[in-house]
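Structure, as structure tokens:
Of the protein chains in this complex, one is absent; all others appear in place.
Then we have chain A:
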Amino acid sequence: MRRLEIMALVATMVAGSGAAVLAQGPAGGPPPPPPYQTRAQMPPGDRVAAGRNGAALFSNRCGVCHLAGGMGTNLLTKQRLAAGFAPDSALLANRTDLTRGYVKAVVRNGKMAMPRLSRVEVTDAELDAIARYLGKAGE
């Protein structure tokens, strides 16, 4: 996809108003951005014990950036489009090519704009559950 088309798509996603964010275009400009994506509530239970719901943990712990319209999703959209993939593959929950080990490595080591997360933000038990949920390609 050509650079300008990618930029137009990303502009659509980040179009908004207010601090440090793009201005809404004039009438007939880019469509409005997606509505606020409410995260799942933190699943109850001991944060350092196994057995909590991986999908809910992913939404609660990673959702600030990795739900629709989030910073991580927006940056990944650019990368995925540039690499010839469909834009919905920017949502990690849609990926089928992630391994559990890779998910854990990125969370603990960070990658490009993504900072590493501490074991207070995501405990090892929570990361196991999240990696099982996202790591559809296996170990």
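Odds and ends about this structure:
In this section, a residue touches a chain if its C-beta (ideal position, glycine included) is under 8 Å from a C-beta of that chain, and two chains touch if they have at least 3 such contacts; residues count from 1.
Assume contacts and distances are computed from a predicted model.
Candidate names were "FAD-binding oxidoreductase", "Sarcosine oxidase subunit beta", "Nitrile hydratase subunit alpha" or "Tricarboxylic transport TctC", and the UniProt protein name of the unshown chain is "FAD-binding oxidoreductase".
Considering A:Gly51, A:Gly101 or A:Pro115, the position touching the chain not shown turns out to be A:Pro115 (whole complex). Chain A meets the missing chain through residues 3, 6-7, 10-11, 14-24, 26, 32-39, 41-42, 47-48, 63-65, 69-71, 74-75, 78, 108, 110, 112-113, 115-121, 123.
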